[in-house]
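Every protein chain except one is present and positioned as in the full complex.
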Amino acid sequence: MEETLMDIDLKDKEEYIVNMGPQHPSTHGVLRFETCLQGEKVKYIIPHCGYIHRGIEKMCEKLTYPQLLHLTDRMDYLSAHINNEAVSLCVENAMGIEVSDRVKYIRTIFAELTRIASHQLWWSAFGMDLGALTTFFYGLRDREKILDIFEETTGTRLIQSFITPGGLMADVHPNFQRRIKEFITYFRKKLPEYDQLLTGNIIFRERTKGIGVMSKELAIDYGVTGPSGRGSGFHCDIRKIAPYSAYPFVKFNEIIFPEGDTYARYLVRMKEMWESLNVLEQLVDNIPQGQIMLELKAIKAPKGEYYQRVETARGELGVYIVSDGGPSPARMKFRTPNFSNLFIINKIASGHKIADLVAISGSLDLVIPDIDR
Amino acid sequence: MALLKTIKEVGNYFNEIYDGVASLVRGMKVTGGYFIKRGQIVTQKYPENRATLKMFDNFKGELQLIHDENNQHSCNVCNTCARKCPNGSIEVIYKKVEGADGRSKKILDKYIYHLETCSFCGLCVPACDEHALRFDQEFEHAVFDKSKLTKVLNKPGSTCKVVKE
Amino acid sequence: MQTEQLTSLITALVPDQKPGISKQYPEFIIPADKVNSLARELKNNNETLMDYLFCLTAVDRKDGFHVVYHMTSSVFRHTLVLRVVLADKVNPSVPTVSDVWRAAEWYEREVFDLFGIRFENHPNLKRMFLDDDWVGYPLRKDYKDSFTLER
Partner (left out) sequence: MYDFTPMIDSITGYLNGVFTPFWAGLISMVMLGVVLLTVYAVLGLYLVFAERKICARMQNRLGPNRVGPFGLFQTIADLIKLLLKELIFIKNADNFLFNIAPFIVIIASIMAIGSIPFAKGLQAIDLNIGVLYILAISSMGVIGILIAGWASNSKYSVIGAMRSGAQVISYELSVGLALLCIIVYAGSMQFSEIIASQEDGWWIFKGHIPAFIAFVIYLIAGTAETNRGPFDLAEAESELTAGFHTEYSGIKFAFFFLAEYMNMFVIAAIATTLFLGGWLPFHLFQWAGFNHVMDYIPPVFWFFAKTAFVIYLMMWFKWTFPRLRIDQLLALEWKYLLPINLINLILISFLTLMQWHF
């Protein structure tokens, strides 16, 4: 294809290649950008992944459905709850069971909390990518509140393995609702501070506006989803397209910005935090009573193939289960959002400066274990 | 007209500068505010606050075989926890002894827990019908020797509360 | 577009299609050599506009490798699954669709890496996660690793 630079043999060319990664502060993990520079300008980028490939899909073939859940936590570790939910929904669909409304509400609350926590961490790291070091501490400070809510109920902070096929591992802690309400009021006060510190800042706006423009067509063609895709005007919110769990019961807006630049992707995430707070507010007081865990004899998906799409904090997560009817899947495929989001980077960052490459890769919000699986 | 345009452009130039400086000052107000305000520090002095540091009740520390005051646990060697474990972190080693009625029965010899492979998924605890397991509050897992992470959970000399027939 | 219309459309394009396995989405099993032309038609047809390929993967089944294409339209929101069965397990190959959807370029690389299915005319078919000198294709059922998972 005419635009692909991947097949150029680089060895016999005098190119100024800089390896960003596998250990580099801006790649947030073990990812390598083979970056060809011309002065400060980036000519092209070849992403190399696989440094943290663990073969999760292969491992899943040997584990039962409840067991393999703990592996999904470790893909996109910032959306652990949502990954769990995806697998659980897929298995439940396969078995033809439906969980109680209480479970649905709690799952959605957890998912939205996860989304906020993920966006907070992204905001922190994005600020740091751009050189505003203080954002990192403010973001993590507020994320701590969410992690405390998680820890109180699930016992762990980052990778919870809390949502399982058939329901939840345990009921929520009595303090759960009170703490979430406290968090909502707390975070509503802190979010404008985020805007004052970074969003409005002239240096920040200059650094992000018009940088890394991704058109809607490009986003669809490359399969860029989540906030990155919505920043290009691509309506790809699975919560709206194919509502699951408690999303049919709540009112929320899909955040769309048509500009497609780094600033738009930034704004989508900032607005999504507000929107998630609204969703939480609608749900938290209305958790119905119900069964926490369905009494299932055995968790076995009947023979067949099942696909479940959910919206994680980074985009569309697809879980594809091929079952032979046994307790473990014959083939498990995770269509992870970061995998698709990564490869757009050569397209949108070529021709910009090195500093812009950092900003763009930060705005795509990549989580490397999710790419490699 | 041209003059007007020039004036407008010059005005824009200074407006831009003003906006930029104002946005910078807004940001500095946030950080400066935290610098001045008292009681904003969120970090803790960790080893000093060990005495007051309390984990949440549900906290998943290390796996623990519950022993009561008589040094009795309730593991009946059904091996469910070991089968549920996705990582093979639990090994239940039993020995056969002659019961009072002359029938041989299994009793727990060693309950081995590999902390180094445990992923804290929490499948083992609800799996136990005898409620013999729980997660304790221990969070200081670090050791200098990897072999220390393999733990024997039943205390020496402990006996089983319920004896499987 | 409804399932019936899709069925008739695909039947018109590929007469030897077979209905698929999954009940969740409309699914068609098509011969390998028709994949590229059918994909192009589905993407460019104004009634289907399947512009968003959200999943491309392979499955190792008894009757051969299945290459599964999940696609949807960002305009009409209808979803379609195409399936290609490659009976040749030793040297499986299928035409690429990466010239239709750019996203496929990396999905296909991943499938090549883990299943060893060759995608003809792919611009850059290389190992993606594993080393270039890795022997074998891990996601195949007959893959023997030097160590097995402890269970």
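Going in written order, the chains are labelled A, B and C, and every chain counts its residues from 1.
Simple rule for what comes next: contacts are C-beta pairs under 8 Å (C-beta built on N, C-alpha and C of every residue); 3 or more make two chains touch, one makes a residue touch a chain.
These figures come from a predicted structure and were not determined experimentally.
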item	value
Shown chains that the omitted chain touches within the full complex	A, B
Contact residue for the chain not shown (choose from A:147, A:203 or A:294)	A:203
Options A:256, A:358 or A:371, residue touching the unrepresented chain	A:358
Interface with the undisplayed chain - residues on subunit B	17, 24, 27-28, 30-32, 34-35, 40-43, 45
Positions on subunit A contacted by the hidden chain, ascending	16, 18, 24-26, 37, 40, 127-134, 136-138, 141, 197-198, 201, 203-204, 206-207, 353-358
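What we mean here is this: only the chains that are shown with their structure count from here on.
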item	value
Interchain centroid distance [CA atoms averaged], subunit B/subunit C, Å	41
Separation of subunit A from subunit C, taking each centre as the mean of its C-alpha atoms, in whole Å	25
Of all residues in subunit B, the ones touching two or more other chains	none
Complex contacts: residues of subunit A adjacent to subunit C	1, 4, 6-7, 49-50, 53, 55, 57-59, 62, 93, 220-223, 225, 234-236, 241, 304-307, 309, 316, 318, 320, 322, 330-331, 333, 335, 339-340, 343, 372
In the complex, subunit A residues that touch subunit B	63, 66-71, 74, 134, 141, 144, 148, 151-156, 159, 161, 169-170, 173, 193, 196-198, 200-203, 205
List of subunit C residues in touch with subunit A within their complex	21-25, 51-55, 57, 59-61, 68, 70, 74, 77, 81, 98-99, 101-103, 105-106, 110, 114, 123-124, 127-130, 138-139, 149, 151
